[in-house]
Structure formats: structure tokens, C-alpha cells
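With one protein chain held back, the other chains of the complex are shown just where they sit.
Here is chain A:
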Amino acid sequence: MAEPSAPESKHKSSLNSSPWSGLMALGNSRHGHHGPGAQCAHKAAGGAAPPKPAPAGLSGGLSQPAGWQSLLSFTILFLAWLAGFSSRLFAVIRFESIIHEFDPWFNYRSTHHLASHGFYEFLNWFDERAWYPLGRIVGGTVYPGLMITAGLIHWILNTLNITVHIRDVCVFLAPTFSGLTSISTFLLTRELWNQGAGLLAACFIAIVPGYISRSVAGSFDNEGIAIFALQFTYYLWVKSVKTGSVFWTMCCCLSYFYMVSAWGGYVFIINLIPLHVFVLLLMQRYSKRVYIAYSTFYIVGLILSMQIPFVGFQPIRTSEHMAAAGVFALLQAYAFLQYLRDRLTKQEFQTLFFLGVSLAAGAVFLSVIYLTYTGRCYHLYAKIHIPIIASVSEHQPTTWVSFFFDLHILVCTFPAGLWFCIKNINDERVFVALYAISAVYFAGVMVRLMLTLTPVVCMLSAIAFSNVFEHYLGDDMKRENPPVEDSSDEDDKRNPGNLYDKAGKVRKHVTEQEKTEEGLGPNIKSIVTMLMLMLLMMFAVHCTWVTSNAYSSPSVVLASYNHDGTRNILDDFREAYFWLRQNTDEHARVMSWWDYGYQIAGMANRTTLVDNNTWNNSHIALVGKAMSSNETAAYKIMRTLDVDYVLVIFGGVIGYSGDDINKFLWMVRIAEGEHPKDIRESDYFTPQGEFRVDKAGSPTLLNCLMYKMSYYRFGEMQLDFRTPPGFDRTRNAEIGNKDIKFKHLEEAFTSEHWLVRIYKVKAPDNRETLDHKPRVTNIFPKQKYLSKKTTKRKRGYIKNKLVFKKGKKISKKTV
């Protein structure tokens, strides 16, 4: 069976379902050719990494440590931002400032709509260019945070008379926000551990490939800003748990609101924070601070999240949000019991306590049952049974290679950070431990959720490294800052105004450590430091390489390299979309597989039938059915759908593996799911169960619309002298059906490298021509009718009276 594989595909697109999917995609086949940008970003990344641990060592030696320290951290953060920003620019430098992939095109299009028509127009936008007969209510079915952010920046810049095109704002939004992400990671890690770890974490997240994969310049997608919102919300949450102040909690709610408006992943927050509170309760770490923080957060956050039209009433209806409500109730009950304990006698309290506990246990039990039967089962069901979900490459489990590829050294060292956190546990480290465990689980289940794992891996690795550097980098005697054990300890250290020690607090460890620290010797220390720095250097180099090679291809523009290193740009997609834009009617309807829907709408500005917002499975199945039926049946479907043009992607000429023939089996499967009578997947295989396009292939495949459109006149083309005409380079086979004729379609456009082929659907003829000979009838009667009526004979006469003829047998043999 065709093994679904996801060759480093980071964005939502159909899987290649054919056995050739392992073949390289041209877009990804560049090896080790660093452009000028690579070098510069490389230096920046490498340069930012080593100075990170410095504050721990320097801070003690200078007369005014606070000033130096803040200057240094400011510089490091700025450099981290710069390094992160510049290493995301490979695609812009190599190609141009262009929106990548598929989903970003939709985001760009709606941002453009927002920028040109205003906010309310955008909220009420009914897009009649998508899902052709149905249309799509865009305002109510998107997370508007991304578009509003970009639109706002555009508006501000234009108000300041800095004229920037909205496209450039969109292209550079994600790299800019990556800097904000590193700052919020710094803040969060500083709350969890100390400033040194925070700076390390900021540098890590600036360049780690797991995050870059979704935030290169041009990848204008929700995740680009959502990770910032996620980290910032967590920072504010930790802050509010620590302080118990309503102010911080309200900030947290606002940040949560931003997150809800930006990405569906907000569900992760609304489950993780209640989990944190729940575990704190279990650990008997309940305090008034937790009570204030969570009660405020839950109520205000709930109300705010319901303001997003797309979310609406989900937070009080769906199972994903029930855990938060349950924990809210539990916390109230717990607080109430605490209150009663002060008021009641022990005996009374015990009975009440048992009553309360049993009630709460019952409620939790019921909610768990509810959750399992509504939420989880549905997801499992969806995963197994709906081919459209299975067909998306990012919904696959994760191999260890992907972990290592995206995180490199961090994936091996972050468990150490987790270990340190749990060993020195406090309220907020409980949070980070839960964050790490849940995120690593989700990342294991689905490749795309690597994104939520990346920030916590950066933080914990930074803690591990900073721990090591703290002990091995500085001189022995200059150890004034012991590892921070208590959260409030660090609070007053950062507050310059708060110069006195709190009453009753003893600065312990200092004398002890000075005594024990004198061992080990400078040699070992410097060796350890050097090796650790080497590891970090390798990390920086790896990150740059991965970014440059795997994550910086726009996939709208492909590039291939010759043997001497010169580059060919294959700009077929844009060529074809531009042709559509220029040469077709403004309201022409273009049918294609759903992967290309957003691009057609965004670049060609034409109406599409299905697109990457895969909300209507039956519609997609109908398109799949049209593609996989023969021409006559497909024509009927296309007539009912008012299709004017059909667009297919064909990679056989240049060996592009992500083309429609390789995705074809998914079309068949999805069509079969809805129309099991007409389409059967087994018809498209050879009797041996292979999917072949050559002569041995199944006749159903060789005559289906997709095959005919892909290979129309390909049989006349000889690519190479060593191969026969009609040799498909992607499948490495000579095609089986070279004599392809169309009746209802005609070729309208084929791009330079045949990558995109567009066919026009002919209108039915005015007068239908018959494909058989007209029936011949005798027009002239054999004999003229003569009336026998005369004035004399007035008898009646039967006109065509049957006459018996006897004795003569009409036999056909004689004829």
C-alpha cells in the first residue's frame, strides 16, 4: 500500500498517496548552497549564542551590577531579535517578498480586504469567490487576529506617512513577531528560573527550527503570531499566580483574548491553566493568590473569548472547555471549605467535608465521562474514518527524526531542565512541568503540534544549560547569586526600589557554597564550558542549515540547481495564475483540487469550487468524483457545478512529486466516501494492487479525467533521448494512454514546464449533434391515394386496410 509520507511538509496540503512520494521535490532539493543571507544570518545566530551566559559571570564583578545587567540583557535580547528576524529572511533574499504556501494566501487576501474595505466590511464579508455555489461567510469563520494585527500595523504606518504595501506588512509580520516571542519567552523563563536562563531561552527560541518552520518571512499564518500570544499569556498567568494581583490577571485575560482571536490553539491554554490549578490543589499548594488568579481569569477570559464571532458560544458548549468550568467549580468549593474550616468545629467540618468531597468527586467523574464520550471519541473517529483528515500531511504522528530535526540538542537536554524544575518545585515550576509533559504528548501524536512543544523545550533547555554555565563559567569566589529557590526571593532582587531584605528571610547557601565551590579547578571548568559552547555552536549551525534548506521555500516558486550551482527558477504557478487573471472572464469558475483553492483565489482572483478551508466534505467529494470519473460523467458534474476552467498540476516533465497524479488516490478515496456506487478505489489499481500509469495500469485510471488532463499530448513529447516519448519523470514510467482526445474540454493553457495545465470546459453546442446516423424513414408514400368515391359508389372505404397476402413467405435469407 502506498505509505503516506510527509516530506518535511510544514503546511497543510494533501499527502502524496502514490509510491513515488519518496522522490524528491524539486523545491526541497537544494543542498548546502548558502546564499549571502545564509552567511550573515549564520554569523548573527552564532554571535548571539555565546554571550548569553555572560551576565551570571559579569554581574558580580562590576560595581553597579544592576545597570550593567540590564544593559547586557537588553543588548542580548535585541541581538536575539535581530538574529531571529534575519534568519527568517532566506526566502525573501533568494526569491522575493512573496506570500508562501497555501493558507497564507487566504490570510493575505482577507487582510487585503480588511485594509481596503475597513473592519466592519471585513467582519461582514461574504466571499462569493469561494466554494462556488455556496460561498463562504469569511468574517464568521476565521480567527481574525492575524488580519487585524497586520491591518493595524499597515494603518499605523500609513498614518505616519510611511507608505508600505499591505503585502510587505504580511510578509514581514511573522519574523517581527518572532522577536516578541523571544522577549516573552525571556520574561516567562525569568519568572521560572532566573535571568540568565531567560536570556538563553530567548536566544534559543529566536533560531530554533521548530518555530521557524511556521514563521519564515512570507509564511503569513496564524501560528506566527499565536506563539507570541501563547507565551505572553503564560508569562502573565505565572505572574498573576505569583502575585495574586487582579491587575496581572486582567493583563493575562487580555492576552488570552488576543490568543483566542488569533489561533484555534487557544484550547491548549484553556486546558493547561485549569490543569495547573487542579494539580496545585492536589499538591495542597492552594493559596489566595491562586484563587484570585483563576477565578478572575476564568470569568473574564470566558467572556472575552466569546466575543470572537468564530468562537461564539463554544466555550460553554463544547467538551474542550468543560475542564476549565469543572476546575472553576472545584476551586470555589475548595475555597468555601477552607472558609468553613475557620468557622466550624472539627466534627461539623468533617461531615461537611465528606459530603463536599463526594459531591465533587461525582461531578468530576460525570464530567470525565462526558468528555470521553463527546470529545475524545469524536476526534479518534475523525482520525480514522474521514479521509480528508487522514489525507492532510501534518496530521501524522512524529518520528524521533522530526524531533531531532526541529530541536537538535534541545530535545536531549530539556529533560534535564525538567528534572531541575521538579527537584526544586514551586507553584510556577509545576506549571512548566505540566506544560512540558502535555506538549510533548501532543507533539508525539501530531507533527504540527511540534509548534506548541518548541517554546517549552527552549525554556527548559535554557534552564539546564544555564544551570551548568552558572556553576562552571564564573570564578570560584564570585558566587553571590545562588540559584533562586524561592519565587519571592527573585522578586525583590529585580525591584531596585526594594533594597531591603524581607523580614525573616535569611540569605542562605551563600557561605556554604563558597566553601564547597573551591574544588573542581579551573581546568575542568573551562573544558566543560568550552564543550558546552561547542554544542551551542553546533545548534546554531544546525538551525541555520535547517532554516535555509527545509523551511525557506515558498512552494509557489520552485527552484532547481544545475550541476555547476546555477539556479533555475520555475515560476509556473504564478505564470498560470496570471494567465487566468488576464485571459478569463472575471466571474469564471475554476475547478481544481482543494490544495490550490486559496492560491487561485488569491493570485488569479477567480472563483473556486473548493479550497483549503475543508469545511464541506461532500463538495470536495463531488470535485474528486469529477476528477476520477471518465470525461462524459465528469462533464455532467462540471455542468451542474457551472465549471468554466479546470486546473491541474502535473509534475511529470520536471519530476515534481507533489502533483495531482500523486495525490490522486486521495481524491478517489474522498469521492468514494460520498459516492460509493460510482467510484471504487479498487478500480484504479491493477489486479496486482499497484497504482500504475503505464500500459499495465487499470483502464479506469487511464481514462479518467485527471489522467487525461495531466497527460494530454504528453505522448508526443520526448524529454530525453534516452527515454521514449511520453516518459513521466515523476513516476519513472512511460504513460499508458498516449492517444488522448477530448470531447467536452479543450486545452486552454499549459505553463512553461507543464506544471500547471488549464482546460476550458466547452459549452454545449447550440444544436446537439447526433453521434449516430439519423433514422431513415420513408417520407414519400409508396402509392398515391386515389379516392374511389364517386357519385355512384357511395360505399365507405377503409384507408390503409390490411390486406392478407397468402402463399408468399417473406424470409430474410433471400435478401
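By definition in this document, contacts are C-beta pairs under 8 Å (C-beta built on N, C-alpha and C of every residue); 3 or more make two chains touch, one makes a residue touch a chain; residues count from 1.
Note that in this section contacts and distances are computed from a predicted model.
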| item | value |
| --- | --- |
| Protein name (UniProt record) of the chain left out of view, among "Large ribosomal subunit protein mL43", "T-complex protein 1 subunit delta", "Tumor suppressor candidate 3" or "Glutathione S-transferase" | "Tumor suppressor candidate 3" |
| Omitted-chain contact residue, chosen from A:V164, A:I299, A:L520 or A:A696 | A:L520 |
| Among A:F310, A:W419 or A:F749, the residue in touch with the chain that has been omitted | A:W419 |
| Among A:V411, A:L558 or A:I661, residue touching the chain not depicted | A:V411 |
| Contact residue for the chain not shown (choose from A:M147, A:L451, A:A464 or A:I758) | A:A464 |
| Hidden partner interface residues of chain A, rising order | 1, 3, 5-7, 22, 31-32, 397-401, 403-405, 409, 411-416, 418-420, 422-423, 425, 433, 436-437, 440-441, 443-445, 464, 467-468, 471-472, 512-513, 516-517, 519-521, 524, 527-528, 531, 535, 538, 541-542, 545, 681-682, 685, 687-689 |
